[in-house]
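Removed: one protein chain of the complex. Kept in place: all other protein chains.
Per-chain residue numbering starts at 1, and chain names A and B are given in the order in which the chains are listed.
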Amino acid sequence: MSPMTAQIAEKVEAAPRRRSIGEVVLTVDDLQTVFYTRAGMVRAVDRVSFALKAGETLAIVGESGCGKSITALSLLRLIPDPPGRIVGGKVVLEGTDLLSLSEPAMRKVRGNRVSMIFQEPMTSLNPVLTVGRQISQALMMHQGMSKAAAMERAVEMLRLVKVPEPAQRVKEYPHQLSGGMRQRVMIAMALSCNPRVLIADEPTTALDVTIQAQILDLILELQNQLGTAVILITHDLGVVAETAQRVIVMYAGRKVEEATVEELFARPLHPYTRGLMASIPRLGLMRNQTVETGRLQEIPGMVPPLFDLPAGCAYAPRCALADDRCRAEYPPFEEKRDAHWAACWHAGE
Amino acid sequence: MTTVDHSAELARAGANVTGWASRTLFLANRYPLGAFGAVIVILFVFAAIFADVITPVDPTSTNPAKSLMAPGGQALMGADFMGRDMYSRVVHGARISLAVGLGSTALGCLIGVIIGLASGYLLGWFDLLVQRVIDIMQALPLLVMALVMAASLGPSLENTIIAISIPLIPNVARVIRSNTLAIRELPYVEAARAQGMSEVRIAVFHVLPNTLAPLIVLATAQLGAAILTEASLSFLGLGIPEPHPSWGRMLSESAAEYVRTAPWLVIFPGLAISLVVFGTNLLGDAVRDLLDPRQRS
Partner (left out) sequence: MPVSEMQVAMSAPVVEVRDLKKHFPIRKGLLRRTVGNVFAVDGVSFSIQPGETLGLVGESGCGKTTVGRTVLRLVEPTGGSIMVRGEDITHLGKKALRPYRREMQIVFQDPFSSLNPRMRAGTIVGEPLKIHGIADGAERERMVARLFDRVGLRAQQMKNFPHEFSGGQRQRISIARALALNPKLIVADEPVSALDVSIQAQVINLMMDLQREEGLAYLFISHNLAVVEHISHRIAVMYLGRIVEYADKVTLFTRPQHPYTEALLSAVPVPDPALKRNKHMVEGDVPSPVRPPPGCHFHTRCPYAIDRCRVESPPLKDVGDGQLVACHLR
């Protein structure tokens, strides 16, 4: 563990706890994932470090291309190679560095000790297998259960994720279920082996608002029951505020800010985080304004392509505070306030 | 078809935008396999055009003295049983093969595109009817169909082209129809409709250009297949009549009898067929990429 990660872990300890948060289960240290493209080598994840404790929810936020999903896939070593490759760092799960495991050993980790749910519940399930078969497969593979026992457990899992009539549903195929039900099945599958870490990559983005609320509620409730650590990848600051304890903000492959949820929303330090928060319309914000006066704050320009990043801070071209130093030198990721880190020369100005 | 403008990308690459030579070089560098295919195809096209100039002997003139002569100084690719110069025959054969390949592919694609586009765009009873006819056409084996056509129309260059083009129509129509079905639902088509554009214009300007990529893939594959079909028909004596040199006929005449004693009679026409098919496939892939603006940057 690098001094930085140790420091972060220590601070996490001091963070206010809302529920029983336990030992550190996962530490990511200086993770670097690159992609070899026609335009050259691209650093999709550039020296990302964080620690995750049992029972806590860590949100990774950012816009498309910021590296949040690649980070998640790197943890499970699911980066397609070629064109991608993890070129550095450590991913330590309860004492073992996952990056040094053999592929067969890694397969025993996936879906068992670390599992993942994806955005698209339509395509993440195999359309020709019953829901029961899909849930029981992982159990038979990882836990060595008999077919009958695994099927019984599948029914139990469906009951746990509040699918009505679970004994009936295990015999059904994915197309017979609604989007919300499919996502529940995905969660049941992911949690069936009682993993230490659950990675949820935009789990509710494809769902309707009322269904999204149900699913987020379910994830939190199960997390409380099972003590699973959750990494929540999302672009929605509302979802972050309602579900996470800690937040990492990523931009162009790097961590730009990290803090507890309360701290981040109360005192965002990085200009990008501030810009994001100001640019989203919020319910109720306009209530006392006429449409004519209300303008959203824009972040000018767009995210630079990863193969063409500026020399200094990647956000400098869009930043109102940027000066010559920002354009020349990448700011260090430093603790600017208690348990609040940011990579910015002008943090908090 | 729209002209392809590479100036922006050429400028980015630092190439001299004005000269056609540098432009060609740039493209060759970008699509090395396509360039290789283009060279093969161009060589054969030149051979077909200048066949009379570049061959020393009339391909139909017989010379008993040269009968079954091995390749060498007197005959570059040897001579056949009747002493006809193989080099001359292979070069002149390019004319027949390319005419049949290009002609039947163009004809089949043209008719197939019209039917497929109309079928996928109009839908309704017309589509149902066309689909059933196509089902029936596809149920018949291609070679047998071409055989029947050739037999009933009689062997000649034109009839061979028609016979080979007909089995192509259902393939093309089917591919174009399925693409049309997908594209007609896309928002940009709806936007054009919202602007008041007529359906015919939408079909021609918005739907058709976006079905080109699969069409080109299909067409290049079919070009090779057409040349092979011509070879098969001629092999069976139903294609190009004597004494015209067709690669397929050359193969059919010699394959059984002389493959051991005079293998050059089989090797050279066979090589020619393979090369042309290979070249058109490589070229086709590159052309498909070139016509797609998304592939160009």
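FYI, contacts are C-beta pairs under 8 Å (C-beta built on N, C-alpha and C of every residue); 3 or more make two chains touch, one makes a residue touch a chain.
From a predicted model like this one, the values you see are computed outputs, not experimental measurements.
Among the residues B:206, B:249 or B:288, only B:206 touches the chain that is left out of the figure. Set against the missing chain, the residues A:23, A:97, A:217 or A:334 yield one that touches it, A:217. Counting over the whole complex, subunit A has residues 63-64, 178-181, 208-214, 216-217, 235-243, 261-262, 265-266, 275-277, 279-288, 291-292, 294-300, 302-303 touching the chain that is not drawn.
Although one chain is not displayed, its contacts with subunit B can still be listed: residues 2, 8, 186-188, 190-198, 201, 206, 209-210, 292-294, 296-297.
Quick note on the criterion: only the chains that are shown with their structure count from here on.
In terms of their C-alpha centroids, the spacing between subunit A and subunit B amounts to 52 Å.
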